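All protein chains but one are shown at their positions in the complex.
Chain IDs A, B and C follow the sequence of writing; residue 1 opens each chain.
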Amino acid sequence: MTSAHRTTARVRYGETDQMGFAYHANYVAWFEIGRTERMRDGGLCYAEMERAGLALAVAELGVRYLRPAFYDEVLQIETRLVAATGVRLRFEYRILRAPGPGASPGAAEEVLCEGHTVLACLGRGGRPTRIPAPFDVQIAALAAADART
Amino acid sequence: MTSAHRTTARVRYGETDQMGFAYHANYVAWFEIGRTERMRDGGLCYAEMERAGLALAVAELGVRYLRPAFYDEVLQIETRLVAATGVRLRFEYRILRAPGPGASPGAAEEVLCEGHTVLACLGRGGRPTRIPAPFDVQIAALAAADART
Amino acid sequence: MTSAHRTTARVRYGETDQMGFAYHANYVAWFEIGRTERMRDGGLCYAEMERAGLALAVAELGVRYLRPAFYDEVLQIETRLVAATGVRLRFEYRILRAPGPGASPGAAEEVLCEGHTVLACLGRGGRPTRIPAPFDVQIAALAAADART
Partner (left out) sequence: MTSAHRTTARVRYGETDQMGFAYHANYVAWFEIGRTERMRDGGLCYAEMERAGLALAVAELGVRYLRPAFYDEVLQIETRLVAATGVRLRFEYRILRAPGPGASPGAAEEVLCEGHTVLACLGRGGRPTRIPAPFDVQIAALAAADART
């Protein structure tokens, strides 16, 4: 049992809104960072997929917002590739925050949000396409590794 | 049977991405425009709610992307308030595009995306709060009107 | 003497920041809306320029922020094409707000910001290119019209 992949993002000033929270649409960009870095960590560079004439287009998005994120916080983005068929990938995400300065020792991280995206692989001309080699092998390895987390 | 509320948004250049489509996070902002104008159309100004010490925070978001939107298109945003309990509101959205210039006469609009948001009413200090008068009456009237669409 | 071209934009919730103002980067998007609509009003559709293999890339940007803009305000975007050489266009902008509800009769609009952009025309491959026919004629007509404002 290993840990899920993590990367970080710091909340930018322009990502806040007048409620004093990070605006909810920005989590979508953080999910994108999460899956891009998850793929890179597994040897799969999304920019190279595009140079090979492929695109992963977001077909479905879901987010549950549990607690607000604040300006200048360093967020933890946890990403898992939970399903990969020939054409579609499903990633699941959690965004977490370290315990605050006043937290008791051993306090747990707070989960700020949970979400998922389903991505469809498009080939030239924008048609749904099975993910071709060598990307399919890399994707399968990622999914197998994430199944153990 | 009346029609659902509609408003429009034109796709901005900065809302496109290098895939040549409107970036998927922007739909979230369009949903926000949709519900703000739906409420305004029913006499309920969200900015006034905030001046009265209330906030509607997004607690849940779901989007299904069906077709891409392109730069400079004028999108139709269709919004329905489908549920209003004391604390939570559920809005449903469709984003549509008029038939293109080469479409056959009478061609239908294309649905680009469907989605929903659940909003929680927060009072001062960020606590969940029943929506107070006079906003509760306006919300109930909106929900009743939208139930007939 | 005619008036300068105007179009409007309403400040979106996601465009505010925790200072309670419209975040300063959003004015750049409003300038883009201003020049796009200025061009469209003169018969020149920027999307068509791109379909013809041209791009207008921003080479220079300047903004002076005078007063903050607030959520839900309808801003006036005033745009003038003040210089058009073969390759470069200079647009100047002002963003204004109507007098508030408590203003005295005949109160003037408030100028929130002034700015400019210089755009360079790029052809295929991204090389600087003289703006070709028929766009050059349309641009010249726009500049002549704006010189009278």
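Couple of notes before you dig in:
Here, a residue touches a chain if its C-beta (ideal position, glycine included) is under 8 Å from a C-beta of that chain, and two chains touch if they have at least 3 such contacts.
As the structure is a computational prediction, the values presented were derived from the model and not from experiment.
Interchain touches from the omitted chain, evaluated on the whole complex, reach A, B, C.
Touch with the chain omitted from the figure is made, among B:Thr16, B:Thr36, B:Gln76 or B:Thr117, by B:Thr16. Taking the complete complex into account, C:Val58 is the one of C:Val58, C:Ala98 or C:Ala143 that touches the chain left out. Within the complete assembly, B:Tyr71 is the residue of B:Phe31, B:Tyr71, B:Phe91 or B:Phe135 that touches the hidden chain.
Listed for chain B, the residues touching the missing chain in the whole complex are 13-14, 16-20, 23, 25, 71.
Mapped onto chain C, contacts with the missing chain fall at residues 18-19, 21, 24-26, 28-29, 50, 55, 57-65, 68, 126.
Residues of chain A that touch the chain left out of the display are 12-14, 28-29, 32-33, 36, 45-47, 50, 71-72.
Everything below uses one rule, namely that only the chains that are shown with their structure count from here on.
If you average the Cα atoms of chain A and of chain B, the two centres end up 25 Å apart. Centroids built from CA atoms put chain C at 27 Å from chain B. The centroid of the Cα atoms in chain A and the matching centroid in chain C are 35 Å apart. Those residues of chain A in touch with two or more other chains are numbered 18-19, 25.
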